[in-house]
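Heads up, this is only part of the complex; the chains shown haven't been moved.
Per-chain residue numbering starts at 1, and chain names A and B are given in the order in which the chains are listed.
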Amino acid sequence: MKVGFIGLGAMGSAMASNLVAAGHAVTVWNRSPAAAEPLASLGAKVVRTADRAVQGEAVLSMLANDAAVREVFLDGGLLDAMDPGTVHVNHATISLALAKELAEAHARRGLGYVAAPVFGRPDVAAAGRLNILAAGVPASVEKVRPLLQAMAAKVWPLGEAPERANVVKLAGNFMLAAAIESMAEASALARAHGVAAADFLEVMTATLFAAPAYQGYAKPIAERRYKPAGFALPLGYKDIGLAQAAAEAARVPMPFAGVLRDGLLEALAAGDEDVDWSVLAEVAARRAHLGD
Amino acid sequence: MKVGFIGLGAMGSAMASNLVAAGHAVTVWNRSPAAAEPLASLGAKVVRTADRAVQGEAVLSMLANDAAVREVFLDGGLLDAMDPGTVHVNHATISLALAKELAEAHARRGLGYVAAPVFGRPDVAAAGRLNILAAGVPASVEKVRPLLQAMAAKVWPLGEAPERANVVKLAGNFMLAAAIESMAEASALARAHGVAAADFLEVMTATLFAAPAYQGYAKPIAERRYKPAGFALPLGYKDIGLAQAAAEAARVPMPFAGVLRDGLLEALAAGDEDVDWSVLAEVAARRAHLGD
């Protein structure tokens, strides 16, 4: 299929490379052109302006946040450059409000829109093993299914309203943060009673919590090494904010989200910008005045 | 080995039956004698008074809480009925304060003491697949290791001070409660935006949270069926209280524990006594005024 891909950060590059590998004709665009070079060497066509990347049957995008999506697709007029019938697959983790606004803007122009946020870090994306949440008009989802399958371990259909996929993504990221905080507090308790965090977490992640979410974050907590960041603290803070905004819109009290907000804010106040969000464990340890 | 077993609730009975099956000579006692009958039919010797169950090389006990352990072993004078050198293996989930008091009381009398709380529900115990946390003087732990292995998928050594095993158990149960609450809040958020809890939890427990703790509790939450209780609400509340007491003793702030305390208290205030503690999901739904 002739497809465009917009947004070539670590995630986007890995995802686009799997599309190329699956034999699709992929045209890529990124704000800073350097990021596109590796994909060119794999066989993707690199273009200088975004409008030239939206001429295929489908356009996939993996941008950083609401502001980037809004700037490129809405303010930048990119939707007007697409032919009717083109399907836009938006992989970004965005607010429900923007999700709804985008769905309407696409529909108004006769464009397809599929919300397709993903679970998985860059290494998982590179292996083509993402879990992709997909919501949109059935015909649109069906059209892009081969593309999604080229990048995914599994595609999870979530119905017609695009924001359904986004709320699942936000609720899932909230659960990740909660898992981290629960390890953080529990490890502080264990340490304060003489049990090393590594010993405690080894038991937990080999038994009740033998799941990727826990095993992945237990490692930096046990080793107290938060760089390089698997998922950067400011992004984590942003996502909890998106979950809280979604909760506000539907009037859902979420006390754990409030605790997470404060913990992440405390980590940011400590100057920890360029670290993994599992640095929540250091916040918990500082509050208990556990020494190094 | 000649062993005694005290406390034949659902857990204790399942554990004792595995000792019998492994060929040990097991003498059992329970406050209400009826619970001992099935074990008699398996080949255990049933006695009428607790002191007659503590005459072997080791005594294992699985009692409900601090009060029961204190009553049977300390107030009841059972320790004085044991021969020096006997090792007492205490499987109960108890406070760190009682754990230390018991360790001293045993040492004073020349008795061995091993703290050995377990992870796993009755069905896991029946299958001999518990995870057993074990802490105590090495010689004592070594002596009872064959007994523990007859009941366990794995025995996790946690050092010499018995309360180390207890704090790991309490921290682990806290993490379970936190996992439930995070599913509760996230599911309320999903439901409020039109995604069924079952659909949301299916994605989560098949991907990032593909672990026993999540899969086990996702089921009652998705089905909104909290009876029969896998782990009863009042016991869960008690265990969070024990974790908070351990946190207080070592001065460890645990904001998630505070949220859990209030959520469980709210469930109890609603009159939910005889239900699984995953009923926290109903608390979250009520707060958001989600209809049935």
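Annotations for the structure displayed:
Keep this in mind: contacts are C-beta pairs under 8 Å (C-beta built on N, C-alpha and C of every residue); 3 or more make two chains touch, one makes a residue touch a chain.
What you are looking at is a predicted structure, and each value in this text was computed from that prediction instead of being measured.
Of the identical protein chains in this complex, 2 are displayed in place, while the full assembly in this structure file contains 4 copies of the same sequence.
In this text, only the chains that are shown with their structure count from here on.
Rotation relating chain A to chain B, from a C-alpha superposition: 180°, rounded in steps of 5. Centres computed as Cα averages put chain A at a distance of 37 Å from chain B. On the side of chain A, the complex with chain B involves touching residues 96, 119, 131, 133, 154, 156, 158-159, 161, 163-164, 167-168, 170-172, 174-176, 178-179, 181-183, 185-190, 192-195, 199-200, 203-204, 206-214, 243, 246-247, 250-257, 259, 262-263, 284, 287-289.
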